[in-house]
Structures are given as structure tokens and as C-alpha cells.
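All protein chains but one are shown in place.
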Amino acid sequence: MEAMAVESKKLYNPLMSKILKVDILTETEKRFEIILPEDQILGHKPGQFVEVSIFGYGEAPISICSSPTKTPGFELTVRKTGRLTDKMHLLEKGGQLGIRGPFGNGFDVEPFQKKDMLFVCGGIGLAPLKSLIDYTIAKRDDFGRLMILYGTKNPSEILFKEDIEVWQNQDDIEFHMTVDRSDEDWKGNVGVITTLIPPLKLDTSNTIATVVGPPIMYKFVMLALKSKRIPDENIYLSLERRMKCGVGKCGHCQINNSYVCQEGPVYPYPRIKQLEEAI
Amino acid sequence: MSKPRVAFFDFTSCEGCQLNKLNFENDLLDILELVDIVEFREAMDDRADEYDIAFIEGSISTPTCVERIHDIRRRSKILVALGSCAVSGGINAMKNLYPPEWVKETVYGEDKYLFPSIPVQPVSAIVKVDYEVRGCPMSTPEYLHIFKSLVLGRKPEIIDYAVCVECKQKENECVLDKGMFCLGPVTRAGCGAICPSNGQYCTGCRGLVSNVNENGAIEMLKLHNLSTHEAMKRMKMYCANEID
Amino acid sequence: MYSENIIKFDQMKRYFFDQDTSIKFLEYLIGKGTVIAPHKKGETSYSFKKVDDVNEVVFDYSRTIQPLKKFFLPPQETLLNFNLTDNSFSEPEVVEEKKIFFAIHSYEMQSIRRLDYSFTKGNPESNYLSKRENSCFIGISFEPDEWHFSKSVGIEIEKLEGFCLFFEPVENGHLVFEVNETGREMLSEFGAGVLVDTPLDFEITDKHFKAKIKYHYNRLPQVFEHVYHSKVWDKVAEKCVGCGTCNLLCATCYCFDVRDEVDLNMINGKRERFWDSCMLNSFAEVAGGDDFRDKLSFRTRHRLFRKFKYITEESGELQCVGCGRCSRFCPAQINIVDIINDLIVDYTEQQEKQVI
Partner (left out) sequence: MKKDLQIDVHHVTRVEGHGNIVIDMKQGVLQKAQLEIVEPPRYFEAMLKGRNFQEVAIITSRICGICALGHQMTSLKATEAALGIEISGQTEVLRKILIHGATCQSNTLHALFLATPDLLSVGSVFSLINTHKEVVLAALRLKRLANDIGDVISGRAIHPISCVPGGFTKLPTEKELTDLRKKLVEEGLPDVKFAIEVIASLADKIPDFTRETEYISVYSDKEYSFYDGDICSSDSGTTPVENYLEVTNEFVVPHSSSKHARFNRSSYFVGALARFNNSYKFLKPKAKAAAEKLGLSAPCFNPYMNTVAQMVEVTHCIEDSIELMDRLLSGGIKPEKANNEITQYGRGIATTEVPRGILFHDYTYNRQGNIEAANCVIPTGQNLANIDDDMKKLVPEIIEESKEDITLKLEMLVRAYDPCISCSVHMLDVEFVF
């Protein structure tokens, strides 16, 4: 059988990995620093994800939020939302997680060299983008301007407060944020994330925009970026779908003819436009 | 870790679901290892005040039932509805289909006396229900799944697809091929398609899947020799409260 | 196309087996490995099953309920056994055995070749491929019923690719063709007797398919380019009840769900996968409850696009093999050939409009 000639792989066996550190970011989000057995390096690209599992509680795709330049461990930011993630939130330093991956197509950083980088992050969308943000900061000289736009529903949902403080105080990073609804202590912008785009002065042809957030955010952000005349091919989006395997078999993540776990989660915008079911 | 304190309560029902639990002969001892059963009227005398998990069987059909279920809810951390009667009103809810005048006529004997009765309702119509084990009688594998999930402290998997899925996974001969009709295509799975596996049509005891195509379902039943009227009647046997 | 096959048949060595010899041959096969063949199931249905009693094997059957995929991608399959106390796991053992599939129709054989593609490309999956190893297939021709339409998707009754032997019914028995080397070895070991050179005057050409797609299969991907927004999808969705039968029994559908289940001792457990279907609620739902294919019309469209366009773009082959299961077993009697022909009408109308 010619089909049998290929060497097959055990695709579903996780590597039992250790939690090095757990940070509480908000009421519903925690950050986990994880190390693979024998200090193996994950070797991911920014924007890729891993399949995380706890036996008895299931498996789910989670974006890697640390930069590939940070080794040997890597970081995940997880929202408590169901079977697996609830249980993850009960784990502490020393706990074990099954890891498969990295999977998917991340950001190809080659074409971004010397470009101005615009990051548009909604809610937990900051987590997957943070791997790229951290990477560009680590390799700051390879890039032009770094502009980070970040919006959350309300101030209590803000992630990575320490990093944000650093970003805010650094001259070579332009950071703007907003909340949909403010509270008493909030002194910053109020309004949806799209309100942060019009004031920006952009060198449109030299700007790469990367957008990650909840499904409804995409439509409006794309309109705003359009009016800024950023060429479609300079815009990248990361999509989220249900996934049961991460290796292009189970079919759950399929959008038209694209498997998010293979071709995505990061897509150049022209490709998204071909995928009618995408957003 | 102390064992979860578990209680079982029965409302208007045939008590088949309760009995089904006593039928876990092989697993009963394992189950008792995992939890403390603190109240189970059908099998024991003890009573308790507070419960980690309360399992409720039966539908709500009298004002007393309403008071009792509120009281149990107040004292329970997790409340699980067991069986069609508790989940949807079940067979009992068929009563709601008939005009009250007609029911009076049929049910009144010459000796009338007052026994207050209200339209049959599922438990969730009165209090918050955390999880549901469907079926008439409740499905044993599903019950065990929810039971184990709760002991593990995780959310159970909630099935929202048709009985046909399990029926096809088992490679049953479809009862439609024997000239019968079947409610399996629109009924929520979880029973392991036990009726079609035994050559009988699915009566829909587990209620409808969500987003059901109701008109499509009636057209489908008509293809299999039921009139519109009969199709509606069959679909309402267990879903009197779900379909208008 | 048919003439090509006749030439092939003509050049192949062939033997005559009467019913007794066929039974003896089955017995011989049982000595060689696990033999799987069609059996009667229930009143009017068939099922592939391991042969325990050679006399129960059915040579003449329409189609089985579950397709052959069930042997390589079982409806329920354990991926891992795990232990909660120490977080260890192991894979279930795969029994190394030779599997001989007997009396297989050509579309069924082709469905396995489609699955081979899907489980090999990108990430070759050992769960599928290890079960797939060591299997050989013996074909048989069949009389199409009102649901078979394999010819319309380019798979003739005598398509031989993948088989080692092929059985063609003739009076009082079968002509047995030696398709490849494996088949030749089998026959000589069995002692098939003398070669026959019966002229091929049996009805090898054009057994009558009642169900037909109006266009040649090569044109179908082109049709699918233009019917994404067709109203046909809404029309189908009025009748469809979303039961998932069409996907589950499809010879080439392979989507699955994965669930963890713990034993009552709360120590051991299994990670299992199950056949799934893109027609079902929650198949494409994401955290937060958004469903990107929430309508039955979208789901049916996705189902057919996977058969006639998405995978075809990469593999060059239609994924539908024309077994007719989705139509035959649909409780709402939705027929895939009708859907495609309606789409073709829609497409033709579009083209005509453009000309005007």
C-alpha cells in the first residue's frame, strides 16, 4: 500500500510538563509559566498555540503568550471558562499539564522587518499577540514604530498590568488603551477600541497591523483600518475556533476550505476575505 | 477531602429513576465509596439538612411540591434534575395538553373532593437546575457520567445531538427500514439509542435537541406514515411543555 | 472508460469458482488472517463483520450500514488510557493481524483511498495508519440500486485499484480475476485450479445506475465554484432535521470529537474519540457560544463542499464515492443526487443569465 509508506506519528500523546509559576492577572485570567520535560525548548513562532490537557478534564487550544526568545519555558494566559480551564485555575506551581504542539501557523516575522507594527488587541486577544509584542521588543532594532492598542470591557479585565506599565513608560513604544465601561478609579479613555484608531498618524504603506479579539470586534476594526488605507495584505488576524485535535484531522476548526489549526490561527486579511465563514 | 453529601428526592413520578439507581448493582458499592448518601427516602430512614448535591426526580404538580423544591434548593449546593419528569415534565405533562374542562369531565367521579393541582412543570420552571439527566427512565450511563464529573469537580459534557448519532455509532438497523417511524432524528441523545437498539422506535423521552427544525420533523414523520395530527401527538408525548 | 476496463479484464488471469469453491476459498482465507465480509443485519440491512461462519457471508448485497472506515477509524476509539494519581498514560495496544476484506464494492475501496489521503497528508496519523497496515481487499461487482451513483463520480463497478482479487458473478458461481501479485499468490497457494479463458461475455459493461448526476464529474468542482449562495441550500434545510446520519455513515467523512471519561474508581480513565458530524449543534461552536455555522443550510453546504470542493482542490479527487448511504439512510429522505442536480440547474441558469 503506497499510503502506508509514510512514517506515521503518534499525534495525540501529550508531553507531561511542569508548571513553574502561576500569576493571577484578573479574577478570571491566570498566567502559567510552563516547562517541557527535560527542559526541552518548545520552539514556537509568535501566534502559535499548544493543546493543553489535564487527564479527566479534557484538552483545549491555548495561545502561547511569551516570546520565542524567552526560553527554556513558555507562558500561557488562560481564561476560566469551562472544564479544562476551570481545573487549570486550581493548579499551582509544580502542577502538571499535558502539552502538545506548538501548532498552527504563527506570524512570519521575516516580512515585518523594519516595518511599523500596529497591534490591535481586544480583551484576551492581548495574550496571543503578546508573544509577538514581546518578540518585537526583544528585537527592537529590527522594527520601526511599535504601536499597541488595547481595549477591554472594563478596567477589572486588564491583563499584564506590569508589562503595560513598562510599555507606557517607554519612549520607543506607543501604547494606548481604552475600556468600554469605566469605573470610579479609571482615568483613561472610555469607548470601544475602534476609537483609538482614527487619531493615529500612520505611514500606511509601511505599517503592519495585527488584530486579535472577540469575533464582533473584527468587523469594526477592519473598517477603521480600511479608512486608514492600510493595504489588506499588511493586515493579519488571528481566529478562534473549536478544536479537538490541533493537527488538521477532527474537522471542528474548519472555515470553508481552511483548517485554522493548520493554515491559521493567524491569517493575512486577503485570505480571510476568501473565507466567507471567517468573521 | 471529605466526601460530597448527596441526597435524592422524589416528586410526581413513577419513581423508576430512583429505582434505576438501586439497579446499579455492580457499581453501587463503588458509588458509596465516593459519596455520603444522606437522604434517600426510598431506601433509608435518615434525613439531613444540607447537601452538596441534590438529585431531584419527578415533576412539580402541586403547590406543596413548589414549596418543597424551593426548600431543597436553598439547602443544596448543586441541584440535578433526574429523568424526564424532572427535566421537562415528562409523561405527566401530557395532562397539560388537554383542556381543563375535558380533564374535569374524565377525571371527576361522583365523589369529588379537593386536591389542589397545578399544570405539570419541570423543576427548572421553579428553581435553578444546575444539570439534567434526561430520559424515561433516566439514562444510566449519562447519570454515571454526571455523577463522576461532579465528584471530580468538573462540568459534565452536555449532549445536544440526535439519538440517530448514537444509533449509527452502534450500527443498528434503522427502525425506519422496518416500516416504523422514529423520533430519534430530533431527540437528544445520551441513552445510547437504547430503544432502536431493541428494535423499537424512539419515543422522544429525552426531549428535543436544541434549534430543532420542528416543521422538518413533522414533514419527516409524515414521510413515515403518520398524519400531521398523529405526528404532533407523538412528538408531544414527552415534550408537551416544549412544543406549542 | 468501460472499454479500458474490459481490456484490463481481458488481460487478467481468471478462474471460475462455483459456490462451493468460493466457500472453500473463504475458509482458506480464515487460515491466513482475520476475514471481514458483509453479513445480514436485521431484516433488510447489511453490516461488515468478522467472519465466524463462512456460510453467513453475503455475496450479493446493496450496501452495509456503516462503511468500511469503521475498521480503521472506529466509531469509538480509545486514544489514551490514563491514570489520575500520577498523570501517567499509555496507548492502547494495536493488535498486529492480517486483515482480509472480502466482497468489497469498488466505491468502498475508493473511500478507503480517500481516507488514506486525509490521514496521511500533513500529519500522518498513526492511529489510523497502524490499523490500516496489513490489510488487503478482495472486490466484488454489484447491482446498483436506486441510491448508488458511484459511476457519476467516476468510480465504475469494476474499478480495480486497491483490490488484489475481483469476483464477478456469472452463472453458477464467480469469475475470479487475479488483479495483482498478492492476489496471484493467494490463488496459487489456495490451489485455484485451472485457468479459464471464458470470453468476457458477461455483463461487465454499464450495469444500470438509476441515480445519475447530470454533469460529468470533472465539471462538479466548477459547479461548486458558483453555488455557494444558491437557494438550494435553504430548500434542503427546510426538510433536514440535522440528525447527522449523513455524515456518520458517509464512507469518507472522518471528523471526530474527543472526550475524557474517568472510571468509577476515580483513578483510571480514557481519552476517547467518537465519530462526529458537521451537521450537529455545537460542532462549530466556540467559547462564548458563537456558532459560525448555526443554520442547517450552512451545515449542509459545508458537508457538500467538503465532498466536492474543499478537499478536492488539494487531492484532485472528489471525496464523494457515490455509495448512496447519506441518501439511503436520511430519515428526511434528502437525496444528495437531487441536491447536486438542483445545484447544476442553478448553475446553468446563472451561466445563461451571464450570456444574456
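By written order: A, B and C. Residues from 1 in each chain.
Here is the rule we use: a contact is a pair of C-beta atoms (placed from the backbone, for glycine too) under 8 Å apart; a residue touches a chain by one contact, two chains touch by 3 or more.
Bear in mind the structure is a predicted one, so any value in this text is a computation, not a measurement.
The missing chain, though absent from the view, touches B when the full complex is examined. Only one residue from B:136, B:164 or B:218 touches the chain missing from this view: B:136. Only one of B:7, B:165, B:194 or B:235 touches the chain withheld from this view, namely B:194.
What subunit B contributes to its contact with the hidden chain is residues 10-20, 22-23, 25-26, 28-29, 32, 37, 40-46, 61-62, 64-65, 90-92, 94-95, 98, 100, 102-104, 106-109, 111-119, 136-137, 194-195, 197-200, 203, 230, 233-234, 237.
Simple rule for what comes next: only the chains that are shown with their structure count from here on.
Chain centroids computed from C-alpha atoms place C closest to the centre of all protein C-alpha atoms shown.
For the pair subunit A and subunit C, the distance between mean C-alpha positions equals 39 Å. Look at where the CA atoms of subunit A average out and do the same for subunit B: the two points lie 42 Å apart. Multi-chain contact residues, meaning those touching two or more other chains, occur in subunit C at positions 259, 262.
Residues of subunit B in contact with two or more other chains: 152, 157. Across the complex, subunit C is touched by residues 1, 3-4, 6-14, 16, 53, 55-59, 79, 81-82, 96, 98, 214-215, 240-242, 244-245, 247-252, 254-257, 262, 276-278 of subunit A. Residues 27, 30-31, 34, 144-145, 148, 151-152, 157, 160-162, 164-165, 168-174, 176-178, 182, 184-186, 209-213, 215-217, 219-220, 223-224 of subunit B are the ones that touch subunit C when the two sit in their complex. Interface of subunit C with subunit A (complex): residues 79-80, 82-84, 87-89, 91, 113, 116-120, 122-130, 132-133, 135, 228, 254-260, 262, 269, 271, 273, 276, 278, 283-288, 290, 292-293, 298, 302, 305-306, 309-310, 313.
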